[in-house]
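The following block contains the structure, expressed as structure tokens.
Removed: one protein chain of the complex. Kept in place: all other protein chains.
Right after this comes subunit A.
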């Protein structure tokens, strides 16, 4: 496949996961978390990975992020094989309370990765303020993360990821620990940032509704040992809205389809 980034959507392959397998070797106990996963994410795409809990979603994300070595197969990001956390990638973790540096202010948290990228001070300032404004937190730059609510903390983590100007943004069940209203707001935030910044997003979730609402394509995983059950193209209109999109007949169809797949995956475990 030729990769020509013209800035248009899905013009090439951003992420290529091929034959990924992960076996945890414990003391006399081998756990095959992931059996065989193959999928690609195109440049500028927003893809959700959904699967029953215990389907190795987090393992997959950690392998993709270069935080974990896979047992077999390979992960390629922008044509380069991933052996450690690659540049051009940002990760938003589920545990917002533990992924922000509590000894730093919100602004310092967002700025630190930029310092490591050796971005000049003036540009750094600009990126930080812009990112905080984009997530609606322009006013709290001097607060510490623990002074904010859970949803606001996750916004800070998103701002930090956005300011880093990644080519791909990995999100590991980022909204699993926030309340429903906040969650809806954050979903819309992800959609709008994705559209504005043209960043590729790989979003892992166990929430079927969330995956259908957010994604252009949903990759449904089986139960552990994990394989890809199906890739579902989400042909919903591009302008999504919590009320209208979720009440579309097509939304219900897609949702039921993915739901049935996940239920099958669970039944496979029990059977």
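Here is the rule we use: contacts are C-beta pairs under 8 Å (C-beta built on N, C-alpha and C of every residue); 3 or more make two chains touch, one makes a residue touch a chain; residues count from 1.
The criterion applied here is as follows: contacts and distances are computed from a predicted model.
Choosing from "Rieske-type oxygenase", "ABC transporter permease", "3-oxoacid CoA-transferase subunit A" or "RNA polymerase sigma factor", the protein name stored in UniProt for the chain missing from the display reads "ABC transporter permease".
Taking the complete complex into account, A:90 is the one of A:15, A:47, A:75 or A:90 that touches the chain left out. Annotation: of A:25, A:116 or A:238, A:116 touches the absent chain (contact as defined above). Where subunit A meets the omitted chain, the residues involved are 62, 65, 67, 84-85, 87, 89-91, 93, 95, 98-99, 101-104, 112-113, 115-116, 144, 146-147, 164.
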